[in-house]
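Removed: one protein chain of the complex. Kept in place: all other protein chains.
Chain nomenclature is as follows: A and B, assigned in order of appearance, with residue numbering initiated at 1 for each chain independently.
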Amino acid sequence: MTKTRRISGFLGLPFVFWAAAFIIIPLLMVVWYGLTDENGALTFANIAAIAQPAHAKALLLALLLSLLATAVCFLLAYPLCMFLVEAQKTSNSFLTMLLIVPMWMNFLLRTYAWQSILEKTGIINTFLTAIGLQPLRLINTNGAIVLGMVYNFLPFMVLPIYNVLEDIDKNVINAARDLGANGRQTFLKVIFPLSLPGVISGITMVFIPALTTFVVSSLLGGGKILLIGNVIEQEFMVAYDWNLGSGLSLVLLLFIIINVVVSVISERGEEELRRRKSDAEA
Amino acid sequence: MALIFLFMYAPIALLIVQSFNKSKSRGRWGGFTFEWYGSLFSDESIIEAFTNTITLALLSSLIAVVLGTAACIFLTKLKKRTRSILMGVANVPMLNADIVTGISFMLLFITLRIEFGYSTILLAHITFNIPYVILNVMPSYRDLNPHIYEAALDLGASPAYAFFKTVLPEILPAILSGGLMAFTMSIDDFIITHFTAGAGVQTLSTKIYSEVKLGIKPEMYALSSMIFLAVLILLILVNRVQGSSRKAQEEEV
Partner (left out) sequence: MRSNMKKMVLLLCIPALLAAPLSGCGKNEGSGDDSNLLVVYNYGEYLDPEVIDLFEEETGYKVLYDVYETNEIMYPKVAANPSQYDVICPSDYMVTRMAEEGLIAELDMEALPNAKKYIGQEYWKMSESFDPGNRYSVPYLWGTVGIMYNRSMVDEEVRSWDILWDPKYYDNILMQDSMRDLFAVALKKLGYSLNTTDLKELQEAKELLIEQKPLVQAYVVDEVRDKMIAGESALGVIYSGEAEYSRWENEDLAYCIPEEGTNVWIDSWVMTKESRHKKAALEWIDFLCRPEIALMNFEFIYYSTPNTGAMDLMEEELLENDVLFPDLSKYKLEPLQYLGKEAERMYYNLWKEIKSA
């Protein structure tokens, strides 16, 4: 037995080394740069900088747009998943597949293509003017950014919700029906609570990339909309101020940690539920 | 429903149409042409970006599979507390925002004075791929019956032999799906590559991002359309085969 243990310890070495060198140390570097100035002296100025009007506005706008995008994703994904689970029963998985295939075209290209749809001489406005309506200002607006976020991150919401919905025991639903619950009651009291873990993991998986994106805003915002992701990216790639960039990323890290804690708690809850269920079954 | 699919596919349809557009300007239709599908293969920079993307994804997922599988074996032997801490660390790149991960790598490489290039991208990709391998392999490895492996040892097999004969076949499907998931993540990544790429090394993503400012070359549309159609056809075929085999199974039952 000791021999196997020694072998497994040996197997673990590269992984532990890797995790230390490429996960822990890089993150500590961000913390280090975030807490020092260009001369290496300790300071909180880079973190406090989030309160500057330009940064605060960028953070608030990012929060607002990403929350909006998360909400829209949820509202689209949930009914879609219910439909897909139904369809799965009758036909095959073709529809589900159709939802995933678009991910195989580079996401930058797909997002960029929205420019041609939304711009002033784009498809939608050409159509509107052709039928005699006023063209709309679509591209380079907050709405365009939300659309880009939804478009890019929708699958992250669909997959977890789809998985929990498909996992729900059909007998539970039938039992609720038999006990006289109508469709709405069945949904609110049975289906939705059971699908909550999937919903929460979907929300966290959409919210973080949406909050921190700089790609969507630079592709669909026309340089007019500055999100916190853009500020950080530019501090690194344009202004060359790694200390400030790191300090602002530490603020983002705070949101990420909150998000992770939420998802861990909900996962714990899910495990608890499962254990109780198996206890009850036993 | 139909609206959601329209929403998902409208940009893709547009890109495919664009790949047949004779005019180089995005806003103009200059007539139908196959030209870009031909010139694509003589455009060295696109082919190189494509090769980089694919080799990076292959190498990084392969190495991540080896490291990640070894890590699973190691982790299951640990006490629960140590294990959950290490698992937490391993999952960081998956949970963290890409921009923070990218920045942390950039700072690391700058501090260590490692020259930015192919190898820095590779290191970063391996790192964010490992958690996806663990995610897939861990449950399958934990469900294994340990007695079979021990029995093999008792019968005189060397640990390596016992592993390859008893453990590996059992967890192979999980390893494969973990590896494929890692491959996909690597192909799709832009943000982390953006912060870790150096002179002259481009992947399809970074190339597209820099081309956006200049106008995307029509060859890029052609390449993407080809990849997309190939994937679509393959998936339809797989789906057919699965469907018919399922039907056969049902009939047997």
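Following the convention adopted for this analysis, a residue touches a chain if its C-beta (ideal position, glycine included) is under 8 Å from a C-beta of that chain, and two chains touch if they have at least 3 such contacts.
Since we're looking at a predicted model, the values are computed, not measured.
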Touching the absent chain when the full complex is considered, from B:F50, B:F74, B:F190 or B:Y221: B:F50
Touch criterion as defined above, residue of B:S39, B:T76, B:N91 or B:S177 at the omitted chain: B:S177
Hidden-chain contact residue, picked from the options B:I110, B:A151 or B:L168: B:I110
Residues belonging to chain B that touch the chain removed from view: 25-28, 45, 47-48, 50-52, 54-55, 57-58, 110, 115-116, 118, 136, 139, 174, 177, 180-181, 183-184, 187, 198-200, 210-211, 213-215, 227, 230-231, 234-235, 238
Touching residues on chain A - with respect to the absent chain: 53-55, 57-58, 61, 93, 96-97, 100, 103-104, 119-121, 137, 139-140, 159, 162-164, 166-167, 222-224, 226, 230-231, 234, 236-241
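Throughout what follows, only the chains that are shown with their structure count from here on.
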Distance from chain B to chain A - Cα centre to Cα centre, in angstrom: 18
Chain A residues touching chain B - in the complex, by the definition given at the top: 3-5, 7-9, 11-12, 14-16, 18-19, 22-27, 29-30, 33, 76, 80, 83, 92-94, 97-99, 101-117, 121, 123, 151, 154, 208-209, 211-212, 214-215, 219, 229, 232-233, 236, 242, 245-246, 249, 252-253, 256, 259-260
Residues of chain B touching chain A in the complex: 1, 4-5, 7-12, 14-15, 18, 26-27, 67-68, 70-71, 73-75, 77, 86, 89-90, 92-93, 95-101, 103-108, 110-111, 123-124, 126-127, 130, 153, 159, 188, 190-191, 195, 204-205, 208-209, 212, 216, 220-221, 224, 227-228, 231-232, 235, 239, 242-243, 246
